[in-house]
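Notes follow the structure.
A single protein chain has been omitted; all remaining protein chains appear in their positions.
When the chains are written out, they are named A, B and C in that same order, and each has its own residue count from 1.
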Amino acid sequence: MARAQSSSQTSYETGTAEGPLDIINLYDLEAKAREVIPKGAFGYIRGGSGDEWTLKENTRAFDDRQILPRYLAGFDAPNTEIEILGSKLDVPLFVPPMAAHGLAHVTAERGSAKGAGDAGALFCAQTLANVPLEDIAKANPGPKWFQLYFMEDQGVNRELIQRAKAAGCTAIVFTVDLEWPDNREADERNNFVFPESLTFPSIPNAPVGASLADLGDIFKKDLSFADIEFIARESGLPVVVKGLLTPDNARECVARGAAAIQVSNHGGRQLDTVPAAITALPGIVEAVDPDVPVLLDSGPRRGVHVFQALALGARAVGVGRPTLYSLALGGAPGVQSMFETLKEEFQLAMKLAGCASIQDITRRYVT
Amino acid sequence: MARAQSSSQTSYETGTAEGPLDIINLYDLEAKAREVIPKGAFGYIRGGSGDEWTLKENTRAFDDRQILPRYLAGFDAPNTEIEILGSKLDVPLFVPPMAAHGLAHVTAERGSAKGAGDAGALFCAQTLANVPLEDIAKANPGPKWFQLYFMEDQGVNRELIQRAKAAGCTAIVFTVDLEWPDNREADERNNFVFPESLTFPSIPNAPVGASLADLGDIFKKDLSFADIEFIARESGLPVVVKGLLTPDNARECVARGAAAIQVSNHGGRQLDTVPAAITALPGIVEAVDPDVPVLLDSGPRRGVHVFQALALGARAVGVGRPTLYSLALGGAPGVQSMFETLKEEFQLAMKLAGCASIQDITRRYVT
Amino acid sequence: MARAQSSSQTSYETGTAEGPLDIINLYDLEAKAREVIPKGAFGYIRGGSGDEWTLKENTRAFDDRQILPRYLAGFDAPNTEIEILGSKLDVPLFVPPMAAHGLAHVTAERGSAKGAGDAGALFCAQTLANVPLEDIAKANPGPKWFQLYFMEDQGVNRELIQRAKAAGCTAIVFTVDLEWPDNREADERNNFVFPESLTFPSIPNAPVGASLADLGDIFKKDLSFADIEFIARESGLPVVVKGLLTPDNARECVARGAAAIQVSNHGGRQLDTVPAAITALPGIVEAVDPDVPVLLDSGPRRGVHVFQALALGARAVGVGRPTLYSLALGGAPGVQSMFETLKEEFQLAMKLAGCASIQDITRRYVT
Partner (left out) sequence: MARAQSSSQTSYETGTAEGPLDIINLYDLEAKAREVIPKGAFGYIRGGSGDEWTLKENTRAFDDRQILPRYLAGFDAPNTEIEILGSKLDVPLFVPPMAAHGLAHVTAERGSAKGAGDAGALFCAQTLANVPLEDIAKANPGPKWFQLYFMEDQGVNRELIQRAKAAGCTAIVFTVDLEWPDNREADERNNFVFPESLTFPSIPNAPVGASLADLGDIFKKDLSFADIEFIARESGLPVVVKGLLTPDNARECVARGAAAIQVSNHGGRQLDTVPAAITALPGIVEAVDPDVPVLLDSGPRRGVHVFQALALGARAVGVGRPTLYSLALGGAPGVQSMFETLKEEFQLAMKLAGCASIQDITRRYVT
């Protein structure tokens, strides 16, 4: 694991642009963002673990599923609205938790939270944010959740939960797949550490100029199902367990109090060689009660991917790296335009597949 | 969706050559046509939607099927004649509807209609033609059909149907997969609009210098099965529903009056990630009554592809882009030579597979 | 089909080298032979039909089968001898019929016949040879067969059969998959015709400076099962039907008098998109009586390929293009060294797989 070897560095400079982007598709954003984000930070954002097999598989695996359209369905424009854990969204899209949006843009999470909200997508504020969660909440005009890296120090966990609730977050996302950060080789090659100028105000005494491995030292290392119960009890909010890939694991989480499951492999950034999220999704959907929403992140980049995930049982779909890339390139309006592009693609997929509403998107619409 | 941003453009110049082509295979035509057709128009003709997964899959999927030849069948030259919806053809080939042949050649649809007819293939005149349908019909020496983009304005639909019938078209092809034009990224990158010098005389008040999205605004957006009944009733002609990919959808169309089904994904130009036409074909053939002809376009480029499609149950096979490429390169005689090349390849496949007539080409001849 | 457009050409010059080759593997021969054989002729020898899908698949498909070795079998060196249709061979290898060895070397079929025979492999003299079949027979020290392209003129067929028998050929190989020569695009691009200086002495009045299509005009176009009976009756020799790919076709040939079946797709030079020979083999082996030998050509280049084919039921394996390449590079000793290299590889495969004799190589040794 990469450990910080030096804390001396010149001041960090990244995106300051503000404005909607001219987007042909989400893939294009990566190359453009590479020109704006400093090399080490870009490697951290883009990279996966190990051979990046899972990273690549996350998007490739959508090609294993074909959409089966039904024409002449007799409706006009499809309706993309959903309700999830009590919140209404214009689109079944969300920003999954990612560390340090300050790496991409001077507005950090304030920009991404505002952009996503303005586009009607859910925002998930995260433990490793570069601005206080209250600021994130304030910037975001819509429904929001809070993601928790569970700390060794229960007091910190309690405080974070209470702050999130007070700030208006309506669910706690509990990340379970990062007890140990995995080897992300780009970071090792770049000797990447978080810039000193970017702090993590949610974490008391967070080290500065630290690597992810250094930061990870303060996370609890022996997470258990009891921790779900703790979060549910402390918060009184629905708990979304994030990072699951197997049906039995999901079933047990639900039995221990999870209100929703987020299928994810951390964007191919933790254990490499695990299945693509879209591959793992159907088994988990089948394993849990239909009342338990199943979300998915890791891999989707196209409106058709969102459609495929919903047809396989997902209630909403998270889009990570493109959020940071569009944030780097255009701040909040950049993020908003990225989500609007994706929404337009998704709506086109609904229209052409013959689904007038989200409820119409069922298993029979994909192979 | 690309919208026209400017209507000012210099006059459009494209192919004027007239003469048969020296064709090794149909794939070669693309590179040659690229030199003749202006960039934006070429991108419009060649391009597909999204990642072009379906576009590529349309041809690749033929590799999933191998021909199983039976030698010593004891006949001389195979007979390629067929009858479909009352028309006799020398070859089971047709030109599927494609917009704006004027992009490829100064003779526009007159050239392609004549070239296909001279080679014994069926021609499908289309709504978005650059010459009046009567002129297309006059240029074409053989059987012809008319393709209808269903308009919001029922009066226009009625008029088009009656003109087609009067001009000698013997079936109406009802395109169901373009209520909304999909994102074709080449067009977005090229800011492609149809040249002002090319008009669409079949459409009253069609905008000039328009993008496909602009044109699409006048199409009916909530197509339904009842529209099949309308066309059948108004025309008194057989209705071919074009663009279907699922068995249940095809079955319902037949129940509502379709006389034939055209399996197609719009050449990979509408919803990306749908199955290849050849992949969707067998399920649809099995789903509908054997008396209902099933046609196929999207992907075939080889005589063996035509053979494979027929062995899987297609009655005739449409070849789109190569028609426009050969039109660009040689006008009507160019199109004729392209179809003759394909016929020769197909006849060779029949001969070597051991099929003396079209009726002999059955399911046992492909894996 | 390529037709000769001009008969004027300068005199043809090709390989004259004589001597054993330093061979690492058979694949390497292609690049070396390309430097010796004139371009058009090399294209003719190397090329396949259409997209060359079957040509490539012929060798690739061996990768679908893995050898399953059994160690500690307690024997020393394996014995590679076989008996087939009454002939004993040192190795289960043969030269399948290929036209015009004079394209590769001045000794033409005399060189390849001697080289194969000196290595203990069977040679199949062919109708389109550049030297009289009696000369081929004289040059070849071992067992030999004769391949017949069945002519329209029965008198010619009778004469060829009798000459072959008189020259010591012990079986007639009846090629059934070339009633019409397929499009080989390299030949079309090169306008390839057989050089005037190379004649086909077995064919009365063969055109000079002719393309394969021209030559093919004199072949019978409506071959039937009755032709097997004719050859068997006229020759009194076993008839090997060459070019079959389906079980029912093979079964019927045996019912009509075939003594052996040669699974082949003409080296990927006739109908493209048919299965690889190794893929078609097991079904045919299962379909015919175990007493009927099944041979295979088209694709094998490695000793492990020979082993795989035998494990799947082939009695002997033909190696075509490498024969012509090694002939071009070293005459008879070149061919001999090629077969000795292949024999050494094959014997190594037998040894390591744990098979002491050809009879030991059974279905359980491959996946």
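The rule is simple: a contact is a pair of C-beta atoms (placed from the backbone, for glycine too) under 8 Å apart; a residue touches a chain by one contact, two chains touch by 3 or more.
Please read all numbers here as calculations on a predicted model, not as lab measurements.
Student: Taking the whole complex into account, name the chains on display that the unshown chain touches.
Tutor: Visible chains that the missing one touches: A, C.
Student: For a quick check of understanding: of A:T170, A:N183, A:S197 or A:T367, which residue touches the chain that isn't displayed?
Tutor: Counting the whole complex, the residue in contact with the absent chain is A:N183.
Student: Of the listed residues C:R34, C:K56, C:K220 or C:K351, which contacts the missing chain in the full complex?
Tutor: Going through C:R34, C:K56, C:K220 or C:K351 one by one, C:K351 is the residue touching the chain not shown.
Student: List every residue of chain C that touches the chain not included in the displayed model.
Tutor: Residues of chain C in contact with the hidden chain: 24-25, 62-63, 65-77, 302, 304, 308, 344-345, 348-349, 351-353, 367.
Student: In terms of residues, what is the contact footprint of the unshown chain on chain A?
Tutor: Interface with the chain not displayed, on the chain A side: 1, 50-51, 53, 176-177, 179-180, 182-183, 185, 188-189, 221-228, 243-246, 248-249, 252-253, 270-275, 279.
Basically, only the chains that are shown with their structure count from here on.
Student: Using CA atoms for the superposition, what rotation angle relates chain B to chain C, in steps of 5 degrees?
Tutor: It works out to 90 degrees.
Student: Approximately how many whole Å separate the CA-defined centres of chain B and chain C?
Tutor: Measuring from centre to centre gives 43 Å for this pair.
Student: Express in whole angstrom the distance between the two chain centres, defined as the mean CA positions of chain A and chain C.
Tutor: Chain centres of chain A and chain C, defined by C-alpha means, are spaced 61 Å apart.
Student: Where in chain A do residues touch two or more other chains at once?
Tutor: Within chain A, no residue contacts more than one other chain.
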